[in-house]
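Shown here: the complex without one of its protein chains, the others still in place.
== subunit A ==
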C-alpha cells in the first residue's frame, strides 16, 4: 500500500513538470496514459464505463481483455509460422538481440511475461547453458599445470541442479499449450515452468526475479501502467526490466513502406495461412495505437525504474526498452 502511494506521489510530481502537449493527442482519453489507472481505480470501479482502443475500434475495457484473449486463442496454433511469414524471419534476430542485451549469467531467474510460445525462454536457457559451458571450460583450462588432486577438486559439482530458471507467464492457455508442446519436441525437460497469469496482476511474490521480459505482449495489455508496476514489484532490487515491442518508425520513407506492408499484406497472410483476417488486422492496428519510444520510456520511469533507455531495431520498427529497479 505504501509503495503504491509513493509511486502515485512520484507520478503526480512528474506530471506537473511534464508539458501536457507531449502526451500526444491520440492517447489523451484512453487508459494507459498520463492519469494512471490505479488512481482512477480508487475513484470508480466501473471498467465497463471506461473505453479504450482495440486496434482502431473503441471498446470498453472489460471487453478488450476478452477480445484480445479470443485473438490469441485463434492464432495460437499458427502463431510461430505467421511470425516467420510476416517478418520474413527477422523476428528471430530481434529476439536474439534482446538476449544479447540481456546477457544473462548462470543462476539468473527470468520471468517471461506474455511469453506464450516460449521463444524468449528457450533462447534464455540456451544462452545460459552456453555461458555455463564456457565457464566450465575456462575453469578446467586454467588447471593445466596442477596436480591430479587439485584438478579433480576443481571439477564442478555435477550433482548441482541447473540454477537458472525461466518462468513463462501468459494469460492465454492456448499459447502456453503450444509453448509446452514446443518444449517437449525440443527435449527441454527442466528449467522452464509454465504459469497462467495476468500481466496486470502477477501471481508471484515481491522481489522474486532477476530479469523480467515482455516481448511483443505489452501492447495487448489493457492497463499498461499496471503491468509496469507489477514488473517493478516482482523484480529483485537490481533486477532488469526489458521490453521488446513494435514502435514508431522515424524515417518517413521507411514508415510509409512499413504501413503499406502492414495493412496490405499482413491481413492477407493471416487469411491465407491462419484463416483469420480480423486477428491480424487487430495486430497491425494495435501497433499504431501503442505509444512511441519516448513516451513509453516516460511510462517506464513513472513506474519507478531507473536508467531507462531504448534501442531501435530495423529503423524503429521494433524498440527494446530497458530499465533497472534500484
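Going forward, a contact is a pair of C-beta atoms (placed from the backbone, for glycine too) under 8 Å apart; a residue touches a chain by one contact, two chains touch by 3 or more; residues count from 1.
As a convention for this text, contacts and distances are computed from a predicted model.
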From "Probable cytosolic iron-sulfur protein assembly protein 1", "Ubiquinone biosynthesis protein COQ4 homolog, mitochondrial", "Alkyl transferase" or "Septin-type G domain-containing protein", the hidden chain's UniProt protein name: "Ubiquinone biosynthesis protein COQ4 homolog, mitochondrial"
Please identify which residue in A:81, A:101 or A:268 touches the non-displayed chain. A:268
Pick from A:135, A:256 or A:309: which residue touches the chain that isn't shown? A:256
Sort through A:50, A:78, A:180 or A:278 and give me the one touching the missing partner chain. A:278
It is residues of subunit A that touch the chain not shown, namely 56-58, 70, 256-257, 259-260, 263-265, 267-269, 271-273, 275, 277-278, 281
